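Apart from one protein chain that is not included, each protein chain of the complex appears where it belongs.
What follows is subunit A.
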Amino acid sequence: MNPLTGKAATMEEWLEHLKLNREIMENVTYWHTQPARPARTAPFPPELDPRLSAALGARGVASLYTHQSAAFEAVRAGRHVVTVTPTASGKTLCYNLPVLQRLLTDPSARALYLFPTKALAQDQVAELQELADAMKVDIKTHTYDGDTPPTVRQVIRNAGHIVVTNPDMLHSAILPHHTKWVKLFENLKYIVIDELHAYRGVFGSHVANVIRRLKRICRFYGSAPQFLCASATIANPREHAERLIEESFALVDDNGAPAGEKHLVFYNPPVVNRQLGIRRSSVLESQKLAALLLRSGIQTIVFARSRVRVEILLTYLQELTKREFGTKSIRGYRGGYLPKLRREIEKGLRSGEIRGVVSTNALELGIDIGQLQACVLNGYPGSIASTWQQSGRAGRRHGSSVTFLVASSNPLDQYLIQHPDYFLGRPPEEARIHPDNLLILLDHIKCAAYELPFEAGDTFGGEKLVDLLEFLAEEKVLHENAGRWYWMEQAFPAHGISLRSAAQENFVIIDMTEGHRVLGEVDRFGAPTLIHEEAIYLHEGVQYQVEKLDYPEKKAYVREVNVDYFTDASLAVELKVLHVDKERESPGGAIVRQYGELMVTAKPTIFKKMRLRTHENIGSGPIHLPEEELHTSGYWFSFSEEAAAVRSANDMQSALLGLANVLVHLAPLHLMCDPMDICVVPQVKAVHTKQPTIYFYDRYPGGIGLSQRLYEKHDELLAEAGRLIEGCGCLSGCPACVGPIEEVGLLGKDLALGLLQRTAGAAG
């Protein structure tokens, strides 16, 4: 360590120095080291086109990593292939190599590349174009997305060898107009789907149906393309690929890329009030660690779970380090920044000009920002896969890297930080989809019928197609004639169907400080709580106040302000049971559980003004916005009269709340889903059951089968909840179990446990 500048010569030196820092090390609950791994390579395959090997050679690539070679062989053998390797292991070559090989020998061949976002697509085109240029061959690669000018579109349709797009564009622009793409579909040899893990949950279920439609169109034009997929580490890559594509896949997961030593440091903020179980804010601790890294000259990425947190952390960090760096070298990055700004930040990170970046999981995907040295996770990202993915942003092929996982006070974080083996010993989550979800399936059957009439004997998805077609014919959406079903509505079905329910419509944020300038965007779900009138909207660390929210026009007008608070809005959620599909009573009759359809309405109510840094509440105001509706599936269980009778309403409230707090964190672990996918709501006297009830529901229109699994795992779930509460070392409730005393009361822990134990005969 240079004593004058405080900068470390190497990461190893910095880590040694850190280990001497008592103040930090006191809070480190676990230090995990992954040893460095050497490269394992294979020679270029003999059939590899000499132009291709020459172009690779010119880039300093003299051999392939074993996984690249294995992928090449599998593709040449005609298999559908899914490659699973960590960040920065040269996975794009796994699909680019066989595609380019084919295009070099057969210029009429075509390939379609799908990326979940436009940004990723653009990176890819640049890389492919470079390779094609290096080979001096005329292989045309084009992105085809919403930004493609109409004049260029026709050229791409007819002459593009590789068309790079996203599932949304495929769904709403390419497939419904497939007759304009005859050249592509007739000659389609490869479909590349990268970031396969991103296609999970509702989005994945939609994409699986878009792929069904894509394959149907290919059959119509007589092509049977091979699918080449790549995924970040998940537990079930082959199964996921096979469910998404509905073909049998070869798995390539033998990573031959080298990696430097990797340190994963579990960091728990110190307890500041032992009795109440309150720890120092994870935001402040993350900021401290990040500042330490940045000041030592280490390029660092900080991940935060929400957009507001990104902005708050950014403000703090820029202020803390403004003497060392200008604000330009520490940047924020999140959905809602305009593409141009994002490109600029990505470039700055690659060149090293930007020393630090605070991001949401927007940077989790494979956007090319080069490899950083350190990563700070502000709070557990919600899943094991995301954690590895985010921490993979730090890590070079040579030399060490470090990731700090800074736990927040929420019970899930606390559980993980105290049980590192749980995290390290467990496989990453499975990616789940439910493409036969009736609402989703029906939507895509409509789109498919628009694209091509259905014929008797066709299949589409797992449900009985004929029943669905007849239903749509009865609804006068389709017209049946001689065993064929034709689209017979005036509407264009793909327009009304968005693959991503959360990001359906964006609100534009307009800065009126000087003229009119578009600042960024917020998706519809975020709008009520982020840009209600009087909200403080943070953008690149600058504060703006929302002066007017034009809800119908989806525009928010903001003006720059300088205040010492941020705003935090609350939502009131109402539940209505529409239909009960399943019901079961526990043996003693103390608990009745049900599964069915729910209507959830959410309405923002008030917002609080929170002082920066101390986070104290310094005022509040109402929010006047219409409510949002969600029609989904849910699972709920209620306690019988007897169980409820012995308690006052107040006690029951505490017990339910405590139990819900435990369940909300246990459920995602059991489902291996993102905590954002499922909601838990306790009600002392539910409208539907008239009993004390805890509801779970899928946070997506139509549901995606999460509540259904919980319904089936009910007993296990409650037993686990009991063990967790009992095993917690706190006195009377803490954030790691039933919640802090302020929330559940002094007796919350006992009440929750008591309720469980009294119904235990039934539950266990």
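Rule of thumb we're sticking to: a contact is a pair of C-beta atoms (placed from the backbone, for glycine too) under 8 Å apart; a residue touches a chain by one contact, two chains touch by 3 or more; residues count from 1.
The working rule: contacts and distances are computed from a predicted model.
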Per UniProt record, name of the chain withheld from view ["Protease", "Oxidoreductase", "Phosphate ABC transporter ATP-binding protein" or "Ribonuclease H-like domain-containing protein"]: "Ribonuclease H-like domain-containing protein"
Touching the absent chain when the full complex is considered, from A:Lys582, A:His624, A:Lys690 or A:Arg723: A:Lys582
Candidates A:Glu47, A:Asp147 or A:Asp467 - the one touching the absent chain: A:Asp467
Residue of A:Ala55, A:Cys375, A:Leu442 or A:Leu666 touching the missing chain in the full complex: A:Leu442
Residue in contact with the excluded chain [from A:Pro225, A:Pro269, A:Pro493 or A:Gly739]: A:Pro493
Among A:Glu597, A:Glu627 or A:Glu720, residue touching the chain not depicted: A:Glu597
Residues of subunit A in contact with the chain not shown: 176-180, 182, 438-439, 442, 449-453, 463-464, 467-468, 471, 475-476, 479, 481-482, 484, 486-494, 515-516, 578-579, 581-582, 597, 631
